[in-house]
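One chain of protein is taken out of this complex; the other chains stay put.
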Amino acid sequence: MSALRQDLRTIGALMRRGLNEILRVPGGALPGVLAPTIFMLGLSAAFGEAAQLPGFSADDFRTFIVPVGLLQGAGFTGAATGVNLARDIEHGWFDRLMLAPAKRPVLLAGVVGSACLRSLLPATFLLIVAFALGVSWPGVGALVLGALLIMGFAAAVACFATVLALRFRTQQAAPLMQVGSFIVIFFTTAYAPRELLSDWLRALADANPVTHVLEGMRQGYVGDVTWATTWPALLAVTALVTLFGTLAVRGMSRQGY
Amino acid sequence: MDGIDLEVAAGEVFGFLGPNGAGKTTTVRMLVTLLRPTGGHARVAGFDVAEQPAQVRRRIGVALQDAALDPLMTGSELIELQATLHGIAPRKVRARGAVLIERVGLSQAADRRVGTYSGGMRRRLDLAMALIHEPEVLFLDEPTTGLDPTSRLTLWDEVRRLRDEGTTVFLTTQYLEEADQLADRLGIIAAGRIVAGGTPAALKAEIGTPHLDLVLADCSDLGRAREVVKRFGDHRPATDGCHLSIGLAHGAADIAPILRALDDAGFAVAELELKQPTLDDVFLAKTGEHLEGAAEPEPQAAAGLV
Partner (left out) sequence: MRAASVALARRALRNSFRKPQFLAPLVLFPTLFLAVNVGGLERTTSLEGFPAVDGFLDFQLAAAITQSLLLGGVSAGIAAALDIEGGFFDRLVASPTPRLAIVLGRVLAASVIAVLQVTYFLVLGAIFGASIKGGAFGVLCVLAIGIVAGTGFGALGVMIALRARNASTVQGIFPLVFVVLFASSAFFPADLLSAPADVIAVYNPLSYIADGMRQPIAFGNELGPLLKGLAAAAGVAVVATGLSVLALRGRLRQA
């Protein structure tokens, strides 16, 4: 069997294991699936009137923050992957992974790959609820792009959470993983268009690559899908996956040999 | 660790015996590429653990002290996952998994989630997973800790069978009897150092000869009794006034003459016991302390049922 085929088999087997958390634990998936939708509904119930501000680019606040909820779901899923890895480290399962002859990037891809797939679950639920509540259909192109960006962002957060899991080797690092994800999502144009943000938040949002990811995902819900907004989003998510993926592989390589 | 030098021959069972905290698990983790040593080098199955870790991992099987198993997966699924991770061809995975599951006696439970397994079943599955890729060297880190006596014996039989099939087994244990029963050669470790090495018989012989413990029916003339048996061997410290303890220079052959001598002198023997030197005696001689867990452990009531 070729090395590539073996790598793909390994990745597939680890992804299947990663899905057990939602397929075999009754209600295990619920908090992660529900939370982004709850946030979306709650934020739009609380701050809905913000859409009346002059210069607000969307007709209603809920439509504006749908992409925030989608990213949040991806972020929760990625963070949960790190928490699960930390649990595996605590319980010794991670040693078993490290004893496998597979290359470290392949093992990481298996762990992260399941996060990518799982991230589509909260996204699907959120969109069903959003459309039911009147958010208009963004178009197939926007949905496909959105799915790519969701999976990419989930992969990036999963790699980030993996770095933390390898560093701290305990599930007690979970809040750090979750807070990290929260910060990068909300310190963007999450709540309002760039022009309406306060100066300090605008500066942060401009520097935050996830702003590009969010704006890329907002296409179709607010405005049309254009290449000018799409390529920075794809570039940003690729850069994040590359950065945190490299750090994660390095972290894994430091475990033993 | 304070310097570990050892060599394990292919096809032998090497026992690494020592108390808790001696460094057994640390040594294993270094040899199986899970822990970087701060100095020195090691070769396992012909490959350097630091320079060629992937090649080492391909040739070793490992069952660590905690049988880390995913409770959400079934025994079969875990075996198949392990087989996939070790690159076993897809068409062979099921068949080989089934053979191993049968071998460790888990056929009935193979399709149940591991979360429902007893401690003994988990150990057996762990062993099966360590063997799925037919490793040249098998590392077993305290494989019978926490198991009931029946499960322990079953595992011992499996280790003997593996040795007979040519697998090299590196076994760590804190149980004297386990080391005595299974190991072709032993390394006794304490405080990060190997304090003694060799076959169990050689180690015990190095320490001393067997001794005979006697309890006399009438203790009133113990001094004369001691004089009677003086010529057969050295007196050992007795535990109380009715006991005699004599080192036997010629082993069990000395028992009958001693009893005849005592009988001729009018002494009746109420109890007698022939005691061989133990590995605990070896440990005591080398370190000045008894080995922890020298007594057989209490079987754990729930975990360890077969």
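Going by the order they are written in, the chains are A and B; count residues from 1 in each one.
Methods note: contacts are C-beta pairs under 8 Å (C-beta built on N, C-alpha and C of every residue); 3 or more make two chains touch, one makes a residue touch a chain.
In this text, all values refer to a predicted model and were calculated from it rather than measured experimentally.
Student: Taking the whole complex into account, name the chains on display that the unshown chain touches.
Tutor: A
Student: Which candidate, A:Leu8, A:Leu121, A:Leu148 or A:Leu196, sits in contact with the chain we can't see?
Tutor: Answer from the full complex: A:Leu196 touches the omitted chain.
Student: Which of these, A:Val66, A:Ala130, A:Leu145 or A:Ala173, touches the one chain of the complex that we don't see?
Tutor: Once the missing chain is taken into account, the touching residue is A:Ala173.
Student: Footprint of the hidden chain on subunit A, which residues?
Tutor: The list for subunit A reads 27, 30-31, 34-35, 38-39, 41-50, 52-53, 172-173, 175-176, 179, 182-183, 186-187, 190-192, 196-198, 200-201, 204.
By our rule, only the chains that are shown with their structure count from here on.
Student: What residues on subunit B touch subunit A, complex-wise?
Tutor: Listed in rising order, the residues are 29, 32-36, 49-50, 53-54, 57-58, 60, 62, 64, 66, 68-70, 72-73, 80-82, 84-87, 89-90, 113, 129.
Student: Sort out for me which residues of subunit A touch subunit B in the complex.
Tutor: Residues of subunit A touching subunit B: 1, 6, 9-10, 13, 17, 20-21, 24-25, 88, 91-103, 255-257.
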